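One protein chain omitted, others in place.
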Amino acid sequence: MKQDTKQDTKQDMKQDTASAATSTPTVQAGILGAAGYTGGELLRLLAHHPRVQVRSVASSTWPDQPVHRAHPHLRGCSDLVFTRELDVGDLDCVFLAGGHGVAMAQVPELLRRRPHLRLIDLSGDFRLHDPDAYPRWYDREHTAPELLSRFVYGLPELDRAAVSGAQLVANPGCFATACALALAPLARAGLTGTVHVTAMTGSSGSGAQPSATTHHPTRATDLHAYKPLRHQHVPEIEQLLDRVAGKPSLRVALVPVSAPLVRGIYAVAQLELPDGWNAERVRAAFASTYAGCAFVRLLDTTPSLNAIVGSNFCDVFSSVEGRRVVIIAALDNLVKGAAGQAIQNLNVMLGWNETTGLLFPGLHP
Amino acid sequence: MKQDTKQDTKQDMKQDTASAATSTPTVQAGILGAAGYTGGELLRLLAHHPRVQVRSVASSTWPDQPVHRAHPHLRGCSDLVFTRELDVGDLDCVFLAGGHGVAMAQVPELLRRRPHLRLIDLSGDFRLHDPDAYPRWYDREHTAPELLSRFVYGLPELDRAAVSGAQLVANPGCFATACALALAPLARAGLTGTVHVTAMTGSSGSGAQPSATTHHPTRATDLHAYKPLRHQHVPEIEQLLDRVAGKPSLRVALVPVSAPLVRGIYAVAQLELPDGWNAERVRAAFASTYAGCAFVRLLDTTPSLNAIVGSNFCDVFSSVEGRRVVIIAALDNLVKGAAGQAIQNLNVMLGWNETTGLLFPGLHP
Amino acid sequence: MKQDTKQDTKQDMKQDTASAATSTPTVQAGILGAAGYTGGELLRLLAHHPRVQVRSVASSTWPDQPVHRAHPHLRGCSDLVFTRELDVGDLDCVFLAGGHGVAMAQVPELLRRRPHLRLIDLSGDFRLHDPDAYPRWYDREHTAPELLSRFVYGLPELDRAAVSGAQLVANPGCFATACALALAPLARAGLTGTVHVTAMTGSSGSGAQPSATTHHPTRATDLHAYKPLRHQHVPEIEQLLDRVAGKPSLRVALVPVSAPLVRGIYAVAQLELPDGWNAERVRAAFASTYAGCAFVRLLDTTPSLNAIVGSNFCDVFSSVEGRRVVIIAALDNLVKGAAGQAIQNLNVMLGWNETTGLLFPGLHP
Partner (left out) sequence: MKQDTKQDTKQDMKQDTASAATSTPTVQAGILGAAGYTGGELLRLLAHHPRVQVRSVASSTWPDQPVHRAHPHLRGCSDLVFTRELDVGDLDCVFLAGGHGVAMAQVPELLRRRPHLRLIDLSGDFRLHDPDAYPRWYDREHTAPELLSRFVYGLPELDRAAVSGAQLVANPGCFATACALALAPLARAGLTGTVHVTAMTGSSGSGAQPSATTHHPTRATDLHAYKPLRHQHVPEIEQLLDRVAGKPSLRVALVPVSAPLVRGIYAVAQLELPDGWNAERVRAAFASTYAGCAFVRLLDTTPSLNAIVGSNFCDVFSSVEGRRVVIIAALDNLVKGAAGQAIQNLNVMLGWNETTGLLFPGLHP
């Protein structure tokens, strides 16, 4: 039960670390595209993971530079040096943290060189199972469509069994994680119809390259919607909801909004409940779906980004007024929405405790 | 036509000022609750209004202090001094800028002393015509219910005729202005059903008194929904949409979200269109509703707060995908959502050009 | 006297506008580099200037586009269209708002075509009188050194006589304006020695082009010093202080700091007072230097950026403890530090009231 899990977490945090650190074999990991924000976040989080050692970090922009050139906070915490190519020699697993299009170009070669390498792709390249969907949402052809069916979509709270033992995992998008966690309990309960979602995002989601949308003089005081109803995370959300429901499920009308903050996804979903539903039943659907899920915190009050920033938690809230239901999900786009979830997936893939190295609070204030 | 209006605005801006300034009688205005943010904004805007002279500014917290004690930006721009009580002697009009509950306590006495005084109330006290609605949404009894029917709800773009010549005007709330301008064209066209709105707001909407929700260490990096589906601006929006439609119209499911910015309302509305509607018809509904409305700018791209902050403009955008329609409205909560609209109402009440003193751009970046 | 000036300002604001607007001939102005932030600010401010009409706006990046493409806040307030080349036909004056290097390339040709054209250069190209200084501080050769001596350095509060009647004016830098206004009274009084200045700046000072230093994810929560002791505004400050003192005067050790805000310069200067100085004498030096200067507000309490943002004011404060003196100057880098001061210079050049079109409060909060 959730409550029990919680009461033990504090002890877990230290024991986990202790027992793991003393058990011998650790996993050797590499990171491709390690100079970006998700690469930096992987390095930050894996620095404290008791069973993973990062051995090789590749970056085409900072070859032969210490990692703290791209990630100044790692100065004194890591003596890794970027290389142009990944040294896959002894690696057990690789995180692909480059942008969309990079993974599909690299994965075939990686698997040719080490057929049993475990891969976790943080881009959108292997999330959609339908080969026709990729060009429609990503405006380019997929160059490795034969691999699509081999990748498992890795949102452990909703499909832990599929991730467990998988070799190749597609890590969900940040909006997708928030929306899927907000809607899966209702999809699982059989609800259908259109959900209206407005979801705010921090600027770190746009990556480390300066651009007009992340220019501080305009971004700092702005709200700006983009790709209304056309964001590329929509098909992966619907694909997952269908899978969770076991049939065609909720459709998602998503309006993403750039907000003047650095980290965070804050998704507000609204829909109308069918007959027979009330607040109690909604609450029960969420409680049963997330029983035993350490990283989903069900709240009685509206979530705040500053309770989750820096952590792997996703805070979820629901409120019912008559037929109307509002669901809000809040997470850190770089942690539960990217690097943290990628590590969580690795934990599950390898049969470890899902929370290994990840059960830390965020930064507040 | 809108286009013509636009081409003349620049000339208008200067000529307006010139002709107005040379014509003799100006209106003498007073401000109650003048030390708050909307009070400061009224002073800032009226400093350049060619036909209004502010004569008396009352504040119970800063009596006998120059206005720049509460409004440091006015130092050198105003030599007014706060008084504890308003000096209503020769006033033609009074802006009530105190919080909810203040206006209903003061209006009866003001009208007793000067029966023909024009009043513009910026609080929620006189917005709802139904006497039973006030206690339901404001958690207190109304102390002057007999005056409710004498107040006109002042959103000039939607009900200019009612405002014109009115003596007593209830100035709309900030969320209400954004939502009503976003939805009125569809209400006017007869649409019904539930609209889902997520609306972000800046911290200045909470007023000048420090509180937990405006504490910088937590607010600066946060998003936080509040009063989901229960915000007190909902009934005034629905009341206005019904009036515009001439029948029961759209119902509004509103989730307000506190955002880490100082100024701005950014409302994202979603609904499903009935048969017979498409993008063209939506566009036409907006174009016809706002023809000749200088302060509503219809955009082809998603709005940005930083295009309207500091100005009296409301930028409105709509997008249609099949049955789905997204409407976004962006405005400055202290200007078009409060003080600017109050002055716009005064202009209309007195038969002046609606834009007098208000046709200035905001601050960008 | 200052006090009198202040008491009349409110009346002045409206009368100025009225009388100016009715007097016939207005000045025809052009703007080069009009798509940048200072260009946008010139357009915003000149929209309300009663005696200046902007006729031509040139931008190489947005030719044939309406100005609101670059300056979205001007939509509905201006129907100007950018042209690739300035249409100098009937212009009386041109503001050069391109970056460093642009002005010196354009000024010779502009003067060839219209020898009596008044020019106000907002870049650093013509600020330093010593031809050897430019390459030392700007890392390039000056291509029009013969014009250096014809330009007057335009900081009206400190050298109004020189600006009055000038044809060519070099508008000071933003750090330079703040530092010069903070230090001139002590330089004028004969003080020498080194002043230590730490000066924070908003991101808008870096211009409209995205770059690593204005990337929101890192800028939003950062402070970062740059060019310590080597900023190119130092020589213009020292040149002006020497001129004000009539002899070699204070030397300035300046550390600029990028701060997580959009607008504002906040300069904190410290030095040791010589014998015979105390708080009273410091206060008197400031009061006498800035008597009658509407835009310099001498404060008794430490300044706040949010009292000046959006306005042409510079707030100045001094504090003495024994031998130690702290002087703080706060201004808006795009207004008093750029576009506002450029218009102030034009007012003085043409013999108008210095405050024409500029005596408005900023935006607060």
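Worth pointing out:
As written, the chain order gives the labels A, B and C, with residue 1 at the start of each chain.
In the analysis below, a residue touches a chain if its C-beta (ideal position, glycine included) is under 8 Å from a C-beta of that chain, and two chains touch if they have at least 3 such contacts.
As the structure is a prediction and not an experimental result, all values here were calculated from the model.
Of A:73, A:113 or A:136, it is A:73 that touches the chain left out of the display. Listed residues B:123, B:204 or B:319: the one in touch with the omitted chain is B:204.
One of C:60, C:270 or C:353 touches the chain omitted from the figure, and that residue is C:270. Residue positions on chain C in contact with the hidden chain: 194, 196, 198, 200, 217-218, 221-226, 228-230, 253, 255, 257, 259-264, 266, 268, 270-272, 302-306, 309, 317, 319, 321, 324, 326, 328, 330, 364-365, in rising order.
Although one chain is hidden here, its contacts on chain A can still be listed: residues 6-7, 9-10, 13-15, 17-18, 21-22, 37, 40, 44, 47-48, 50, 71-79, 204, 208, 262-263, 294, 297, 304, 306-311, 313, 359-365. One chain of the complex is left out; on chain B, the residues touching it are 37, 202-204, 206, 208, 210-212, 214-217, 219-221, 260-262.
The working rule: only the chains that are shown with their structure count from here on.
Remark: the per-chain Cα centre closest to the mean position of all protein Cα atoms belongs to B. Comparing the CA-atom centres of all chains against that of chain B, the greatest distance is found for A.
Centroids built from CA atoms put chain C at 47 Å from chain A.
Along chain A, residues 217, 221, 260-262 each make contact with two or more other chains.
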